[in-house]
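One chain of protein is taken out of this complex; the other chains stay put.
This part shows chain A:
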Amino acid sequence: MAYSDKVIDHYTNPRNVGTLDKSSHKVGTGLVGAPECGDVMRLQIEVDDNNVITDAKFKTFGCGSAIASSSLATEWLKGKSIDDAMAIDNMDIVEELALPPVKIHCSVLAEDAIKAAINDYRVKNGLAPIELEKSHH
């Protein structure tokens, strides 16, 4: 199976690799997946007082599509409000990266990571976590 150009681009030049200070109250961290399954994504967001995401970083253990999905997610998150970030759907990632059906789970994981990061931020700041739909994988 050949990879799409966009997957190769994100894989070769991943955007926003790195680590934010997870102890900061402005930072939300989402760690999803499991080493046994071959995918672990850690996605972090930094949020300002207006609920806008000013920075996003990731690290991912996984295949090329998983790395590309999380790289793309960080790109999309920067500058978005929390509400807009919550609305990112895994199928948007599938479409943008032209992921084949066997790689859809990578996009699901990226969506889960976004939501986990937002909830971590909310809980840290005294807000109730948003009830998530039972994830579809």
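Note that a contact is a pair of C-beta atoms (placed from the backbone, for glycine too) under 8 Å apart; a residue touches a chain by one contact, two chains touch by 3 or more; residues count from 1.
As a working rule, contacts and distances are computed from a predicted model.
For the omitted chain of this complex, the UniProt record lists the protein as "Cysteine desulfurase IscS", which is one of "Branched-chain amino acid ABC transporter permease", "Cysteine desulfurase IscS", "CU044_5270 family protein" or "Formate dehydrogenase major subunit". Across A:41, A:77 or A:110, the single residue that touches the chain missing here is A:41. Listed here are the chain A residues that touch the chain not shown: 3, 11, 14, 17, 19, 31-42, 59-64, 66-67, 102, 105, 108-109, 112, 135, 137.
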